[in-house]
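Got a structure for you, questions after.
For this view, one protein chain was removed and the others were kept in their places.
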Amino acid sequence: MKYDYYPGCTLKTKAKELDRCLRASAEALGIQLEELPEWQCCGGVYTTARDEIATKLSAVRALSAARDSTGTLVTVCAGCHNVLKRVNDDVKNDDYFNQRVNNYLLPEKPYLGETRVVHFLELLRDEVGFDEIKKRVVNPIGKKIAPYYGCLLLRPSSVMAFDDPENPTVLEKFVECIGGTPVVSPMRNECCGAYTTVSDPSAAAEYSGKIVDSCVKNGANLIITACPLCQYNLVKRDGRLPVVYFTELLAEALGVKE
Amino acid sequence: MNDIKKTTEQLAFMSGAVTSRCMGCGKCTASCPAFDRMEYHPHQFVYMVETGRIDKLLASKSAFSCLTCFACVERCPRMVEPARLIEAVRLAVERQQGGNRLLPDDVPCVIDDDMPQQAVVAALRKFTK
Amino acid sequence: MQKIGVFVCWCGSNIAATVDVRKLVEAAKHEPGVVYAADYQYMCSASGQQLIKDAVANYGLTGVVVCSCSPRMHEATFRKAAQSAGLNPYMLEIANIREHCSWIHKDVESATEKAVILMRAAVAKVNLNVSLTAGKSAVVKRALVIGGGIAGIQSALDIAEAGYNVDIVEKKPTIGGKMAQLDKTFPTLDCAACILTPKMVEAASDERIRIYSYSEVESVSGFVGNFTVKIRKKSRFVEEDLCTGCGLCAEKCPSRKTGNEFNLGMDKRGAVYIPFAQAVPKLAVIDPAACLHFKTGKCGLCAKNCQAKAINFDKKDEIVEEKYGAIVVATGFNPIDPSPFGELGYSRYPDVITSLELERIMNAAGPTGGVLLRPSDKAHPKKIVFVQCVGSRGLRGCDKPYCSKICCMYTAKHAMLIREKYPDTEVSVFYIDVRTPGKNFDEFYRRAVEQYGVHYIKGQVGKVAENAGKLVVHGSDLIMNEQVEIEADLVVLAVAIEPDESARKLATMLTASMDTNDFFTEAHPKLRPVESPTAGVFLSGVCQGPKDIPETVSQASAAAAKVVGLLSKDQLTCNPCVAHSDELLCNGCSACEKVCPYGAITYQDKEVNDHGKREVRRLAFVNEAVCQGCGACTVACPSGAMDLKGFTNRQIMAEVDAICR
Partner (left out) sequence: MQVEKFTPKIVAFCCNWCSYAGADLAGTGRMQYPENVKIIRVPCSCRVNPSFILRAFQRGADGVIICGCHPGDCHYTSGNYFARRRMTLLFGMLDFLGIERARTRVEWVSAAEGARFASVMNDFVQKVAALGPNRRLGDLRCRDSKEVEK
């Protein structure tokens, strides 16, 4: 199993653990991830305006490079994943966008959305299989773990097609397979405050507070996430519970963390 | 008057949202996590654009409280996509002279050591043109 | 040469505003065969029709063209008028200049130009029309009602009362349908069972009514007055004439794992069961998917205990064939499954239920014996939230685009009943609009608010979530411009209703048309609301569109009146536009016979005189009472012998020529 891998800028700086543990786990599971050469920032956030072309170009570059390589682009940062999947969908389904992007980038072969964008969790669920992972767990994580999805992984479900947007199960199944007990919080698909943390920390504190609150109320002693921004908000703007990346627990369970 | 019509058309194009489909159920507003920080709420965005009363929207800070979390888009039974409309309003404001809400020079004052890059990039993308 | 009169209708301003009717009249005067042309405001009115009659008399017209609305609307009207003037009705044709011209175009000049061409085509056709005489066919004096809910029962009772035999086919083991599951009915709050069960018994005891319960329509052939229907009587594995309905078998059955359909799975039933105490017919039925005997070959406790010796594990499905003159469709509805609306948590939280489930909980024969207890812990709920329009009026794949019509009223009923029986409860209703058009309906809803203190909140629910064991409803209050959060003990979803899934298959069998939501289409939405466009097929109840019980019953009786009108005739006038074979051209090749969907074509050896040469030839012969006039044979015929009266090759070619001129 060989795939192109797009880490994204946060994974190179503030979220190094997310990246390092992902690579270690992938290796242990026999997944070959090739980092895309010379990738650029995906744009950080997807803008929904149809006439915003320039902010989506770098994502198209990454997608088009992956097409010419393995055809599948694996991401793990929820932000990058959201941007890449949605831009890919635009290229595929919005002629207005497609024409302008290709006119601008002038690639040798026009990019038409051929690349498959896959989140590492989707890879674990659909291609490796949680049963298979369970067999390789040497270090079960016996904790009560609250999965936190946030908004970027799930919505809009018509494009992301990641999981049921209102009743997702992939992280719960993941927690089970590494030996933990999933704690379902009703706030797991609500927004943590996202980028407003820069302009209005009190807003992010309020939203994150509600999320952590419900995790505490439901008896969790750990929160897992796939998003560096969520991790930051939940820890920095609240901090009552430890928040780790799911790849950290995976690496720990597989015994490859150190 | 003409300006308002033109801007309304522009908002419709940018967002792709069909405001006339709205039946005013308020499901978007019920789903909005940023409700308390908004002067105008998602269903009002839709109604005000539909009825051409956008001057108040453009003058309000409400669009900048939206988290683009897409809960409203996900749940809207009429496929109106309020979040796209709100983003269009925000961009319409930012594209005006002096419309930026976050200047690159301000960034060092608001960040801390742990803040992930994507937060800064995203905030600049959302609040600055 | 024909003498044709052309009559142009203004249809008030419907046509005249877009088509220059004077110009059209002038143009008509120059068409070959036209001897008279006139326009009038409303051709379909009595004086409009008189205009035709007078012109036929004064100008000796042999053909008439009316430029007006669709022939599907008034062709019959005008043909009758022509007939009363002494003209053969089939010498009249319509040029559709309303639906196909004035209503869809805006520019007067080009619309007029198109109207002229449509008129020309009609004139060209009438020039080739010949008088046609309709044949007669006999009427089978028995009706079939498909579906045994309140709609089907009412139609059957009314048909029987008029003196005709009628069969009800019901796919479930008992008749009664959805109404049997209801507790009380709005706006009078009378008990559903008290008004329905007497009707069920009446249907069962009426000697003119035969009930095929646990049966399904397998195939339908034939045509109005003479349908042949195959009915599959599914095996109950119980001899119907022996079973006494004592219920001992159901008591003894050791399998207790199957959800009881009548109570929507909220309690369990045995593998052998009687659907409910008032079931008609009251017969046991074995569910082979749950029965230990069918699964393991052992058990057989029911057979051992049955004193009537009615259990028969080897019983097979039976197919019966019957003939009917008319068919009433009364296939009803089902509430949709709200699971796709994930934000409302129906599939996750046991205390989020549908209104029909609440109806069973409130019913004395229901899973809780009529005591309001919530499913999760059987506790008495104190705070109850109703959510309106779940799946109605939406555009996503899981939504229905229409208003389900009954939800506003039954929710008011539920809220009122709960508040009356349990004054300590707090009841809130999230609504978008409260729609109460009906006699005493709005007064009823107001009573819920004013007298019973039900809290109506204008807004929708964004999410229902369980937080630390409590259901929390997040909604909006649009009048206050606020978000509201209610900790609820029970959440009731007013889910959309949709046509029963059997309707689509049935529509295909009946060649009756359906709309995009799988509701049956009526022949005319206003003037023929209980007839399907397919002759002899009538519509009763929700299969045609959402409606409440009073409306369903009225429609059921209306459909019955139409059926009785049909069955009271000894003979029906057939469609004279049938196929006809030219003896001199036919070479007896059988190509036409092979494509005829009705088996209307047979071959006979007949002596013909072919230009003085007499010989016996094998010739196609069309049975005019059986032919429905589709024209499939006319195209299949290699020698051009077969033609369709009223739509002959020459007539259609003339229309083509006129359009392309």
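Which chain is which? They are A, B and C, in the order written, and residues in each are numbered from 1.
Just so we're on the same page, a contact is a pair of C-beta atoms (placed from the backbone, for glycine too) under 8 Å apart; a residue touches a chain by one contact, two chains touch by 3 or more.
Bear in mind the structure is a predicted one, so any value in this text is a computation, not a measurement.
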item	value
Missing chain: touched chains present in the view	C
From C:197, C:534, C:557 or C:581, residue that would touch the chain that is not displayed	C:534
Residue touching the undisplayed chain, where the options are C:57, C:104, C:479 or C:608	C:104
Selected from C:57, C:194 or C:656 as touching the chain missing from the view	C:656
Contact footprint on subunit C, counting only the chain that is left out	70-73, 96, 98-101, 103-107, 110-111, 113-114, 117-118, 121, 507-508, 511, 513-516, 521, 533-534, 577, 595, 597, 628-632, 634-636, 644, 647, 649, 652-653, 655-657, 659-661
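In this text, only the chains that are shown with their structure count from here on.
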item	value
Arrangement of touching chains [line / ring / star / complete / other]	complete
Top chain pair, ranked by number of contacting C-beta pairs	A-B
Centroid-based (C-alpha) most distant chain relative to subunit A	C
Residues of subunit B engaged with two or more neighbouring chains	36, 71, 74
Contacts with 2+ other chains: residues of subunit C	343, 463
Touch list for subunit B against partner subunit A, complex	13-16, 33-34, 36-37, 64-65, 67-71, 73-74, 83-84, 87-88, 91, 101-102, 107, 110-112, 114-127
Residue ranges of subunit A touching subunit C (in the complex, touch as defined)	164-167, 185-187, 214, 217-218
Complex contact set, residues of subunit C against subunit A	342-343, 345, 347-348, 463, 465-468, 472
